[in-house]
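One protein chain omitted, others in place.
Read from first to last, the chains carry the letters A and B; within each, the first residue is number 1.
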Amino acid sequence: MKPLFIAGIGIVCARGRGLDQFEKALQEGWVAPTPSKEGRLAYRIADADLMDRHALKDVRRADRFGRLTVLAAHDALSDNGVGPETVRPATGIIVATAFGSHATTFKFLDGVIDYGEGNVSPTTFAHSIHNSAASYIAGAIGCQGPTVTVTSFSFSFQQALLLAYVWLQEGRVQQVLVGVSEECSTPMEYICAQKLSMAADGKMNPLSCLDQPKVVLGEGSVFFLVTLDEGQKKYGAFSEIRIGKEVQGWADVDLSILSAHGMGGSEKIYESVVKKEAPAAAYSGIYGGMLTSGAFECAAAALMLKHQVRYASPVFQAGSPFKVDEKAVRAPLQAIQCVAHHCDGKRAFIKMVSSC
Amino acid sequence: MKIAVTGLGLMSAAGQNETVTLDNFNAGQRHAGPVSLFPSEIQAPVFEVKNFARNYFPARLRTLNLCLAALEEALQNAGLEKALRGKRIGVAMGTTIGSILNDFEFYRKYHEKGSAPMDAVNAYLQGNLASAIHAFLGTDGPSMTVVNACASSTDAIGIAMSWMKSGLCDIALAGGADEMSRIPLCGFNSLGILSRTLSAPFDRDRNGLNLGEGAAVLVLENEDSVQKRGATTRALIRGYGTCNDAYHLTSPDPQGAGLINAITRALGEAELPPPEITFINAHGTGTQDNDAVEGLVLSRLFGPKIKFLSTKGYTGHTLGAAGGLEACFSILALENGWIPASAGFQNQDAGIPLAPVRERTTIQGRFALSTSLGFGGCNAALLIERPKKTGLGL
Partner (left out) sequence: MSLDKETELTAIRKKLKELLVSNLAFLDDLNPADIKDDEVLFGEGLGLDSLDAVEIVVVLQRHFGLQVKDMKEGRAIFYSIDTLSRYIYDNTPRI
C-alpha cells in the first residue's frame, strides 16, 4: 500500500470542537461524563459546539447528526487551509457509521405513534436515511464528487479508509474526506444500559482486558482529508491497513492504541494481539465508547506523531498487561498502530507513521 | 481488468427467480396490492414479495433473509455454492431499511413504557448485510454495507469493482436488499410522492412512486478467477460512475449535473461513446422530479430515440435493492435480446423529450446502461456488456 497522507483533520466530541480542543483533552485527561435526565452517564457534545452560522449556512435544516458530521468534515478541509467556498469536484466523501442518525429515526417513529401514519414529518424521514449527513457535507462544501455512506458494527472506519485508498489509487478522486459519525439518544442510552456494563463511576477501563469491560457511551465525528500527494501531508500517513480473522499487527511500533470501546464484549483478546509489556494506550475515556472509535484513536495517533509526544491514557488501569504511561511523555515516535477487534473474532490494524 | 458477472440471484414482486421474472416482464404483469406485511392506514399499492418464507435468520430480519435467498440463487448460478468457505472475497451490499433500528413493536413498547425487550435489538445487531453474508459463508475480506438511499446497490457494485481492480479480492458478491417497511411508506407519503394508483414512470400523468421490496446479488469475478474455475461469463461490467449533485436533500438537481457526471464517467471508464448504448434501464420512479430530470439528461446525452424503460412498474421502488435488481434485469435483457414494456407508461410528457418503450421491444446491441438516483443527491450508473461469446472464459 502506498502511504495515505493526512492533509487535514476535523473533530467534534464531548470535549469540544476542533483539534486544539481534542489535544487539550488528551493533555488534561479524564473528566466526568454528564448524566441525562434519566441519570445515564454519557460523553455528549455541548449544543454550543454544534452552532456555526458560517459552516452550516447551506445546511440550515440538518439534524444533530448532520450538523456534527458537517462540522467535522468542514474542519478537516479548513485544517488543510482551504475553505469550503472552493468547489471541489475531485474530492470524494465517505461517511462511516455504526448506528447512523438513530435519534432521528426514533423521532420519526414518535411521530407515527403520536400523530398517525399520515401525519409524519417528511424532513425527519429524510434525515432518518443514513446518507443525509453525507449529502449535507456535499452541499456545504459544494462537492460533486463520489459520496458514499457506509455502515457496519465492526470496522466501519477501517473499511471506509481502505475504500478511500482504493478510490485514490484508481484515480477516481484526488482527495477524500473520510470519517465517522455517531450520536447519543435517550432510547440508545436505554438500550446500552440493558446490554452493556455501564461504568457507574464514569470511568472506562479499556487497558485492563476485561471480559466485561465498563462503558460510557460517547458521540462525535472525526474526518480525515487524505491524499496520495505527499506535498499535502500535515499529520503523517496511514501506511497500512489490515482487516480480517488471521491478520496480525506490527511489533516494531512505538505505541499501540486500543480501540477498546466497551461495546464489543470481552476485551481479553487484546492480550493476544498486543505483546505483554508493550507500550499501549487507550483514549475512549476522553470521547466515550463508540463502535467507530477507531477514527478517534487515529486522530489521537496523528497528533502524537506530529508533536512527538505520547499522551497518557485517561484513568489509571490497575492490572493492565501493557506498559501504560501515567503522564505524557515526549519521545521520538515513528509509528503507531491502532488496534481494534470485534466479537466475531476478526480484528483490524491501522499503522500510522510520521514520515515515509 | 475485466470484471465478469458469473452468477446472479434476484427476488422481487416480479419474480423470485429469473424465469418467473422474465415471464411477468413478457406478459406485462404487475403484481401489486395493498400492504399485507404489517397493518397500515395508508392505502397505496405496493409490490411485496409474496409467500416468501426462507428464514435463514429470525423472520423479523426480512431484509437479510431476502438478501440471502438472492445470494443462494446467485452462488448456485455461478457454481460456487460450497466453494467459498475460508476464502477471501469482497462483499458489498446496499440497503436503507436493513441498516436502521426501526422495529415498530419494539419502539412502541419503549415509547409507552420507557422499556422494551431486547429481541428486536439483538436481531438488528445480527442484520448488517455485508457482515452477515461473510459470517454466513465463512469468508473474510473487504466488507461494506452501503447506505446511499436509492443508489445503494449500484454503488455497492461499483465499490466491489474498485476493490477487485485494486487486487483486494478476485471474487466479490455485490447487490442489495430492502424489505417492505412502514418508515419509507409513511415517509414517501409525507413527501407527497407516494402514488395511490399504479405508478407510471415518465408518463405525462405520473403522480408518484409505489414502494416495493426485493433483493439482488451479483457474483463478480476477475479474468483469472473466471479462467481458473472455467466459469461462465454472463456479462461484463465495463464502467461505473458515481457523483453527488450537492443540490438538495430530497430533490434532484433540475439540470441533472450529478447524473450527467456519473453517466459520463461510466462511459469513460468503458471507453464507449453514447451511440454504442443499446438501451437504458432508467431509475424512473414515477415522481415528477426524478423522471423530469432523468428524461432531460438521457435525451441530452443519448438523443430522443434511445430505447429506454423503467422496470419499477413491475417491482415498485425497492430502494436499496433497486440498482442491483436493475443491473440483473439489464443482463437478462442483453442475454435474451429484448426489453419489456415500460409498465405504466401511456402518454408522453410534453416536458420530457423522450418516451420509454411501450411494448416488449427487441434489442440487438451488446451494451446497456443502468442508472440510479437517490435522496441526498446520489447519482450512479453502470455500463454492462453482453460478451461477444458466452461460455468459458472472457
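One rule holds in what follows: a contact is a pair of C-beta atoms (placed from the backbone, for glycine too) under 8 Å apart; a residue touches a chain by one contact, two chains touch by 3 or more.
It should be emphasised that the depicted structure is a prediction, and the values quoted were computed from it without experimental measurement.
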Checklist outcome for this item: Missing-chain contact among A:Thr123, A:Asn205, A:Ser259 or A:Ser354 belongs to A:Thr123
Checklist outcome for this item: Of B:Leu8, B:Leu22, B:Leu66 or B:Leu191, the residue that touches the missing chain is B:Leu191
Next on the checklist: Just to verify: which one of B:Gln126, B:Ser251 or B:Thr264 makes contact with the chain not shown?
Outcome noted: B:Ser251
Checklist outcome for this item: Even though one chain is not shown, chain A touches it at residues 53, 56-57, 60-62, 115, 118-123, 126
Checklist entry - Which residue numbers on chain B touch the omitted chain? => result 190-192, 248-251
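Note that only the chains that are shown with their structure count from here on.
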Next on the checklist: Report the inter-centroid distance (CA atoms only) between chain A and chain B in whole Å.
Outcome noted: 30
Checklist entry - Once bound in the complex, which stretches of chain A touch chain B? => result 61, 93, 99-100, 102, 105-106, 108-110, 112-113, 116-122, 125-126, 128-132, 134-136, 138-139, 141-155, 159, 162-163, 165-167, 169-170, 172, 187, 190-191, 194-195, 243-246, 344, 346
Item to check | chain A-touching residues of chain B, taken from the complex the two chains share | outcome: 40-42, 88, 96, 99-102, 104, 107-108, 110-111, 114-115, 118, 121, 125, 128, 130-131, 135, 140-149, 155, 159, 162-163, 165-166, 168, 182-192, 242-250, 257-258, 261, 374-378
